[in-house]
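Missing here: one protein chain of the complex. Every other protein chain is in place.
And now, chain A:
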Amino acid sequence: MAIGFATKDRGGRRRNLLELVVMAVTAALFVLFAIGIEGFATPGNLGVVLSNSASLVILSCGMAVVIVSRGLELALIAEMVAGATTFSILINAGVGGPEALLLAVGAMALVGCANAWLIAYVEIPAMLATLASAMFVTGLVRYAVLGGEFLLLLPKSNPAVVLLSGDILPGVPAPVALMVAALVATGFLLRYSAAGRTIYAMGDNFQAARLGGLPVRTTTIVVYVFAALMALFAGLVTAAASGTVDFRTVTNGSLLFEVILVVVLGGIPLRGGRGGVRNIIVGVALIAVLRNGMTLMNVTTQMQDVIKGFVLIIAIVLDNYLNPRDTETDTAGDL
């Protein structure tokens, strides 16, 4: 067979070799940093690495589900910021914690539904629909809620700050618990639910899924609502950690880039239909180790961006080399 490199697992399915390479590189970097950087391999620092990647993991869960269904969610960061703002404003206005969370969940579900409606019913390409909704949502929240400001300061009494900056169990910070919960939820959705099988089917062959009578439209709603909710939780985690909601994370775009980087590096191809929770973990592990190591080495943010961009290109080139595309059997729209 043409795919000589690929290994096979139980079901005779191809294992993604990129995933193995990324795991090996992560391990190598870890060893290198542990030897070369003082204070990297301490329990304290590793705890920080874990806590710091919580919001990235949660966002990546949302993005991964969308990409497996062969969609793209460019409004993820906008939803994250908008969700955190909605929650905090409600708290400031005197609404109770649980009610505020419920309303924020409702608002984000609405945004997710709007995205899905544009994509599944109006049939606008996902990239354009979510790009437009990202602009719309950010602009609306800044105009209507913040009065043009781009920064929202959270008081120390904000329940999100209180809850998410403490430990849920002794030694388990709340963001880490939330991160694990997100991974478990994503795993269940993709692997064991009927909707999850439809998500893979849509990513694999949308025409066949539609023709076979699978609920492609309602599943699109499930996908984008799930992503929006993940964004909301990630937003709360980030807001609690920094004490602010910063709209510049939407406009500078580097977080969105990082999320896509995690998904692609982890081995979830943009053409959809493949990948799972394990891939998210693999992708985040590399980015988290790299980010922490570079920060400890005092690499400037700009230089970090250069390196991350470089890593993405290397990964894509490597993927093309390891899983050569067969132009004769490609389906239209493959990336």
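Observations on the model:
Rule of thumb we're sticking to: contacts are C-beta pairs under 8 Å (C-beta built on N, C-alpha and C of every residue); 3 or more make two chains touch, one makes a residue touch a chain; residues count from 1.
The definition used in the following text is that contacts and distances are computed from a predicted model.
Its UniProt record calls the unshown chain "Sugar ABC transporter ATP-binding protein", which is the correct pick from "Sugar ABC transporter ATP-binding protein", "Neutral metalloproteinase", "Heme exporter protein D" or "N-methylglutamate dehydrogenase subunit B". If you put the hidden chain back, the residue from A:Ser69, A:Thr85 or A:Thr198 that touches it is A:Thr198.
Contact with the chain that does not appear here is found for just one residue of A:Gln207, A:Thr251 or A:Asn320, A:Gln207. Only one of A:Ile91, A:Val216 or A:Ile260 touches the absent chain when the whole complex is considered: A:Val216.
Although one chain is not displayed, its contacts with chain A can still be listed: residues 1-2, 10-13, 191-198, 200-201, 204-205, 207-217, 273-274, 328-329, 331.
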